[in-house]
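What follows is a structure written as structure tokens; I'll ask about it next.
Missing here: one protein chain of the complex. Every other protein chain is in place.
Moving on to chain A:
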Amino acid sequence: MARAVTPRRKAINTALAWGIGILIFFPILWTILTSFKTEAQAIADPPLFLNFDWTLENYVTVQERSNYFRHFWNSVVISVGSTLIGLLIAVPAAWAMAFVPGRRTKDVLMWMLSTKMLPPVGVLVPIYLIFRDTGLLDSRIGLVIVLTLINLPIIVWMLYTYFREIPGEILEAARMDGAGLRSEILYVLTPMAVPGIASTLLLNIILAWNEAFWTLNLTAANAAPLTAFIASYSSPEGLFYAKLSAASTMAIAPILIMGWFSQKQLVRGLTFGAVK
């Protein structure tokens, strides 16, 4: 029996949900607010919430000092590129594991996931040296390669879970209906898998967009994406909070907008398997 929801309980739940929502969103909100303050107001004590002189000065300065669009373009190439290549490899892999599992399929999946348990810094030196010797340092291709490899296990796992949800009987029905392998994939499997592939794509673009460890360590100027752009405004003494905030806001804005428009897919992506 469903529990009766009294108006009081409903009010408490609503307040709680809003509270948690605001708590999670607050750092982003504060970053955006700070980006419109002057440097002095940004470090004012007590902090100023809304009652300050709103200014766009930080954005102007940031755009004057560094080329936002070059970093933006690097981010797009690296995140979209690594995700697309990852999907290209992962779709057949997940397909095979979901529909023609072997005795070792589960082990292979676990083994792939186990690579995510290794702290990235543990392999920084060898990868750095390999990149140096092959001339991949500070190149977009290098970052696409490394981010593809880093996110591949997650892409395979997500797709595997989606493909597993597609009932085998439907594929058998297609076979009985006279579909060969090509028609089966084209007309039946792909349309049913598209929602899963789409949310995997979105989630991985976000992961790659915000990836900071490898992008910071393997780039200098040419291939630096927005993460490096933000980092260039963080000084140890913390004197440029307002400019740092402006840079951060500019860096997260595109992905935030993309996320907003694809909310439905993303929620499904993040809760896959849990809700039907």
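Of note:
One rule holds in what follows: a residue touches a chain if its C-beta (ideal position, glycine included) is under 8 Å from a C-beta of that chain, and two chains touch if they have at least 3 such contacts; residues count from 1.
Please note the rule applied: contacts and distances are computed from a predicted model.
The unshown chain of the complex is recorded in UniProt as "Glycerol-3-phosphate ABC transporter ATPase", chosen from "Glycerol-3-phosphate ABC transporter ATPase", "Cysteine desulfuration protein SufE", "Exodeoxyribonuclease 7 small subunit" or "ATP-binding cassette domain-containing protein". Touching the chain that is not shown, out of A:43, A:108 or A:179: A:179 (per the contact rule at the top). Taking the complete complex into account, residues 167, 169-170, 172-180, 183, 187-188, 191-192 of chain A touch the chain not shown.
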